[in-house]
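What follows is one structure encoded as structure tokens, with my remarks underneath.
As you look at this complex, bear in mind that one protein chain is not there, while each of the others sits in place.
Let's turn to chain A:
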């Protein structure tokens, strides 16, 4: 038996050598991965097939939106708030790119351009003590939750005034005051942490008998994470104990260079939720108003104690995976298609057409945000770098954990300890 493998299994097109357009075309022979065509890119509406689960239903939000067409979804104030938040996200990320290429920040920087609708749509509905858990693409989640642009920019520059004192960096944005629980570099790693935060909320209500509704936790993650074990384990636990959590999938179709369709047996992520007994919703993630409607419902569900929801937001990132990604793999036609659905442009159009605002007000907002971002850069530039004494400071919450030195005292009591000379 010289060769047991036939040529058919090797027919998977090699994206590096074949024509890019043909790779993306639907009519290719089945490749390793999904054999379904999930997303012909002309389809902009959600897939409304109902689930067969007894206890929950999946729904499509486009129907909801159609009903409300006659009534506006937002007031002027809400609209301006949403617009400002999205503009802040976009301007901040663009400035990050500039700063990166100027050598002010290093490492991996993952930008959120194009996905602002998801962050704004969800996080602007939260209260201050609700928690947000994100991935490495977390700048805008932190900004939406309320962390100042100054703190985030300083953190990116690695300065001591950053939200994590310069110790976290781009991928680890934490803020205790605004309950941003990170910022995780490994995908899927934050989902159990979010589950834990939701568990605390349940515990506080039921064991500690603290008054008030549940604090809700939002876990943001991408399409690639939905093939990871931690995702499924946490869906199970959250549904089992009816934890006040919303799992938000930012499905931007690409995990660095791996197309979602090539990695997933059933690419319709929202369908995986009913298997665990929770509702799964698919929503157009390029439209902030649609996202907001779904978010309202799922956050209310969680707050009332009815359990988790899985929301799949179809969205797209306009830039590469990170600033180090040349982004040559994605089809320009696909990019152009989604660029036409830019959430900021869509929101602007909606508000102007519905006579909520006029152009000058929006321009004023854009100008204000530009100033905020400029100020953030200036602040970060002028901030000091972390001193040597900061090196060992936060390794342990209780520095006795560094142990007892040969002379009998705790190492942390050594006066030279803060210089980072103590052995660990």
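Keep this in mind: a contact is a pair of C-beta atoms (placed from the backbone, for glycine too) under 8 Å apart; a residue touches a chain by one contact, two chains touch by 3 or more; residues count from 1.
The rule we apply is simple: contacts and distances are computed from a predicted model.
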item: Hidden subunit of the complex - UniProt protein name among "Protein EIN6 ENHANCER", "pyruvate dehydrogenase (acetyl-transferring)", "Exoribonuclease phosphorolytic domain-containing protein" or "Trafficking protein particle complex subunit 13"; value: "pyruvate dehydrogenase (acetyl-transferring)"
item: Residue, one of A:206, A:358 or A:389, that touches the chain absent here; value: A:206
item: Absent-chain contact - pick from A:324, A:339, A:385 or A:404; value: A:404
item: From A:119, A:195, A:251 or A:264, residue that would touch the chain that is not displayed; value: A:195
item: Residues of chain A (touch criterion as defined above) contacting the omitted chain; value: 131, 133, 162-169, 172, 174-176, 181-186, 189, 191-204, 206-208, 229-230, 233-234, 236-237, 240, 393-398, 400-408, 410-411, 423-424
